[in-house]
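Shown here: the complex without one of its protein chains, the others still in place.
Entry: chain A
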Amino acid sequence: MFYMMEDIGSFVSWFFVTGDPLIYGADVAITLTSVAIIFVLTFFGKWGWLYREWLTTVDHKRVGIMYIIAALLMLFRGGVDALMMRTQLAFPNMEFLAPEHYNEVFTTHGVIMILFMAMPLMFGLFNIAVPLQLGARDVAFPFLNSLSFWLFFMGAMLFNMSFVIGGSPNAGWLSYPPLSEMTGSPGVGEDFYIWGIQISGIGSLMTGINFIVTIVKMRAPGMTWSRVPIFTWSVLSSCIAIIVAFPVLTVTLALLFLDRYLGAHFFTMDGGGNSMMFVNLIWMWGHPEVYIVVLPAFGIFSEVVAAFSKKRLFGYGSMVFAMLSISIMAYFTWLHHFFTMGSGANVNLFFAISTMIIAIPTGVKIFNWLFTMFRGRISFTTPMLWTIAFIPCFIVGGMTGVMLSVAPADFQFHNSYFLIAHFHQVLIGGVAFGYFAGLYYWWPKMFGFKLNETIGKWAFWIWNIGFYVCFFPQYIVGLDGMTRRLSSYSWDTGWWAMNFTSTIGGFLMGIGFLFQVWQIAHSIKFMEKDTTGDPWGARTLEWSIPSPAPLYNFATTPLVTDRDDWWEEKERIAAGKMPKDKPRLEPIHMPKNSPIPFIQSVCWFIVGFGLVFHWLWIAIPGFIGIALTLLAHSFNYDTDYYIPVDEIRQTEANAGRSV
């Protein structure tokens, strides 16, 4: 009996992460939050509401909101990771984090920020805006859309679970073997990494397919390719990159898992393995991934800059061509992440030049944004402020990117803080600023009220000052020989001043984030309803319908005659001309909610958890559950319904519109 107790005790201390007060604090916080959520849901009788309105929904607008909420939670966690790193590096020889803990923190920071923050925030904005910009009822495959979200969510939860159960991955966000093999990382952390990303990666791939089909097939009548809104174009180019790049990631991680689980030798040091192959494969996904997240940000900037300059987007054709060419050229640059592998001058030169070429369409886009503002009337709302801040930030980030692309110079930049500063400048200055602009811009369309502009401007300034204070010193300290992923450094390196300054900037960005949280809370409390549906005076179709958009989006499918169709319609009405004729109301065909995406994703979570611990007795029931849900969905013919005309008329009347 005693031995059994001891066995249980040693199992528990192996299964749960122990020994660190931060972790215990997190355990308590997680438990309390879970209890609080369950209590509130039960007390207010909201379980049914949660199930009907959210867990089973296939409505693109709600899926989008769920993506965004999840992404903001992940932004919080990734941000806390970042501040823990900055605290550790604020002074030489700090003992705030032990090296193994620091290694976990930078690994989870990278994975979360790219895969569980940037990607879902991007998908959230796709979901909110694309069907509305196209004049569509929903995405092409609403069921698949819901499944994509829940797969992402369960993947993210599985990954985050490693924080308290089993132990976090600690081999870097791309987990290069042989370090990530069993020889270098014998714990379950890497398996959490593999399965968290695999499960959410399936969701990402399906979202890519879903939005390509939506954009190709579901444009409103009259919306020729030259009338497609620029954000939708950016989504198309991003999704093309997704469907080509993500299978590479899935295969790469599957091979790594085979190495770890079955003792295969794809990437091991011995037995004929070649870890360099992993580095090549992961960057064949990893480099397009960067463009996957930045292209939609370009689309948002293009929408915002036109809307708030009260002027048509300059050089629409160039912009579309630039984005599509970037999404294709993204596949021919991956080797610039490891010029230092010694591939030889010919290979390095090819990838150096292919990388530089991408700077050309990107540069053209900058000029087009500038000339959209030129001879316009710029109003400095929060979405526009983030756009204006993006331009100089991205120019500098792009320039340092060009410097890094010069292969023999990269020998001095590679893996140093110069590189860290560069990619944070393009990923924060490009992607994060872009998604913030998009979030502020489409917020009224999502919820029917604007976010408070005054607090938003505070958040904006603190964020921006924090950004430059944080990352400019990192360029310098990188040129001073500081390499990335150092858990500590000594006084005689001379790196203290730069690191300390950088830490101040990091915390300023953290304060900026708190301002944004306050902004959202304040705006919900003192909500001023937008009754126009077009609070910004914007240009594309999503602003022609009430805010928030009704369940069916458009009471009647719009007939598109112009590129900025809604703007032209407003101009016609202002000029005293008749608005476009609207077709007669007809019953609207809608998809039914389904619990299957949620259930199937839970099964995937169970499979992932079982495989992380190599417990087939957990994984196999999970697989059976997936098969059963697939069968159940295949034989379910009760998938759609019609909204009757009376109900549409009632909804429109409630939103103050006559039909």
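Here, contacts are C-beta pairs under 8 Å (C-beta built on N, C-alpha and C of every residue); 3 or more make two chains touch, one makes a residue touch a chain; residues count from 1.
Rule of thumb we're sticking to: contacts and distances are computed from a predicted model.
Trainee: For the chain omitted from this view, which of "phosphoenolpyruvate--glycerone phosphotransferase", "Iron ABC transporter permease", "Extracellular solute-binding protein" or "Quinol oxidase subunit 2" is its UniProt protein name?
Mentor: "Quinol oxidase subunit 2"
Trainee: Return the single residue from A:A29, A:V216, A:A497 or A:A521 that touches the missing chain.
Mentor: Once the missing chain is taken into account, the touching residue is A:A497.
Trainee: Out of A:I395, A:L559 or A:L628, which residue would touch the omitted chain in the full complex?
Mentor: Among A:I395, A:L559 or A:L628, only A:I395 touches the chain that is not shown.
Trainee: From the list A:V40, A:I69, A:I360 or A:V517, which touches the chain that is not on show?
Mentor: The missing chain is touched by A:I360.
Trainee: Identify the residue among A:G25, A:P221, A:G481 or A:P583 that touches the chain left out of the display.
Mentor: A:G481
Trainee: In the full complex, which residues of chain A touch the absent chain?
Mentor: Counting only chain A, the missing chain is touched by 93, 95, 98-100, 103, 170-172, 176, 178-179, 184, 269-276, 279, 309-318, 338, 340-342, 344-345, 348-349, 352-353, 356-357, 359-360, 363-364, 366-368, 370-380, 388, 391-392, 395-396, 399, 402-403, 405-409, 411-412, 414-416, 454, 457-458, 461-462, 465, 468-469, 472-473, 476-477, 479-481, 483-494, 497-498, 500-501, 504.
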